[in-house]
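Here the structure comes first, spelled out in structure tokens, and everything after it is commentary.
Note that one protein chain of the assembly has been removed; the remaining protein chains are unaltered in position.
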Amino acid sequence: MTDGAVPRFWREIPQRYNLIGNQCGSCNKVYFPPRESCPYCRRKSMGKMKNLKLKGQGEVLTYTIIYNAPEHFEGQTPYAMAIIKLDEGPKVTAQIVDCDLDKIKIGMRVQSTFRKIQEDGYIGAIYYGYKFKSVEVK
Amino acid sequence: MKDVGIVSYGAHIPRLRIKSLDIAHAWGKDPETITGGLGVFEKSVPSPDQDVATISVEAARAALLRTNIDPQDIGAVYVGSESHPYAVKPTGTIVGEAIGATPLLKVADYEFACKAGTAAIQTCMALVKAEMVRYGIAIGADTSQAAPGDALEYAASAGGAAFIIGRENVIANINETCSFTTDTPDFWRREGRKYPAHGGRFTGTPAYFRHIMSNAQNLMEMANTKPEDYNFAVFHQPNGKFPVRVAKMLGFTPEQVKQGLLCPIIGNTYSGSSMLGLASVLDIAKPGNRIFVASYGSGAGSDAFDITVTDVMNKLPRGKAPLVSELIENKQYIDYSTYTKYRDLLYED
Partner (left out) sequence: MMRDVAIIGIGLTKFGELWDKSFRNLIAEAGSKALLDSGISGSELDALYVGSMSTGRFIGQEHVGALVADWSGFAHMHIPAIRVESACASGGLAVRQGYFSVASGMNDIVVVGGVEKMTDVVGDEATDTLATGLDQEWEAFFGATFPGLYAMIATRHMHDYGTTREQLAKVAVKNHANGALNPYAQFKRAIPLEKVLCSPMTAYPLGMLDCSPVSDGAAAIVLCAADKAKKYTDKPVKILGTGQASDTLSLHGRDNICTFESTVFAGKNAYKQAKLTPNDIDVAEVHDCFTIAEILAIEDLGFVKKGEGGKAIDDKITTLDGKIPINPSGGLKAKGHPVGATGVAQIAEIVMQLRGEAGDRQIKDAKIGLTHNVGAVGASCVVHILEGM
């Protein structure tokens, strides 16, 4: 999904580096990634969506251990992926790292960390973003 | 120079470790000779998703966690490393963005073998002193390279530390700093090459020892101090032996060196080496403690610092970010074949 085209990655840097979501000024629901408008308030939310930096803390809702990975992730197998419910409400799909794979459990508290997500071969750009680790590990 | 110093600090060490013994076995060497000769028992290894940018971000975020500094008040980010992920495209931009310090920010990547991080501290000191920035972040980090089978492979490891330099709420004053630099090709990596080369035993006396000795003596002369005035002494640590020997030659005791000596258990983190040593010392230092630091970078040069811990240290919530000892304890061992996969050694230079 790379091929030297960087804009689609570059424009997501605020979200991928710093978990910048947004919040509906009408119902206060929080979205990540940010949405143009609140799906529930619709026109009432127009122009009232405020950026919000999420703290990056949450819990594992479910997980898997990936053994067959796409090319960009092959060197990392087996690795854990999880759906994480962030404390502010939104859920994200991300890797769990720095953790023994058999220690990963539903309900486990996690916090975000900064990692290399993909790279465009040996020549192209490197894309960074969030992964998560257990909160027991500082 | 008392009005400039360290406001906060943070460290990061990857979780993976490999034992010297496993590397020795892979190459048919006697492990006793290796660990005895180098004084390195295990080293940290970056996972495939870690590089100098990620280690730098983790360290810088850890430093910020211990303060209430608005990242927008940081005016400079300098990252020292000899393993920047890009040859062209600054690591500092990634760090600046990830800590929320962009866009009104001075950034550059530094390279001076293992002392690029301390050079970054000096730059930040100057900028703060000149009131060109309110705070500057100096980072030293590496995921250092070593050719398979080279003696460097036992020590070349990964880690880094970040120091916020400023003049408000300073936890440790930097009283004096000085440098000693000559053209001494003891270790290098040519442009476009994957692994460094070195002059073997030439890296010792005319390189490491001469530069650190000369610079340390100059610093103590400037500061009007003697080795016994310091509670802690931190040296660049390419292996477990050199820092202990240079300390002894200068008149420091093993007790003074102990807290800052990490190489035997995490290896040589290159640009992170003396910086992580200093971070380890700051983890336990008390107000009034005096710290001596001398880095070394091949090529060659040394930066030395005379540091005094202030009363503000008591207010620094050190527990809000991982202590160096905690980073060291949180580890997972890998074998040599996993190491070669993760470090991309299966591809030719």
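Worth a mention:
By written order: A and B. Residues from 1 in each chain.
Heads up, the rule we're going with is that a residue touches a chain if its C-beta (ideal position, glycine included) is under 8 Å from a C-beta of that chain, and two chains touch if they have at least 3 such contacts.
Note that the coordinates shown come from a computational prediction; the quantities given were computed from them, not determined experimentally.
Here is the thing to keep in mind: the chain we left out touches A in the whole complex. Only one residue from A:Ile20, A:Cys99 or A:Ile117 touches the chain missing from this view: A:Ile117.
Where chain A meets the missing chain, the touching residues are 1, 8, 12, 33, 61-73, 76, 78-79, 81-84, 91-95, 106, 117-118, 127, 129, 131.
Here is the rule we use: only the chains that are shown with their structure count from here on.
The touching residues of chain B, when paired with chain A in their complex, are 15, 47-51, 53-54, 57-58, 61, 85-86, 89, 94, 97-98, 100, 321-322, 326-327, 330, 332, 341-342. The residues of chain A lying in touch with chain B in their complex are 13, 17-18, 53, 75-76, 95, 97-98, 100, 113-117, 125-126, 128, 131, 137-138.
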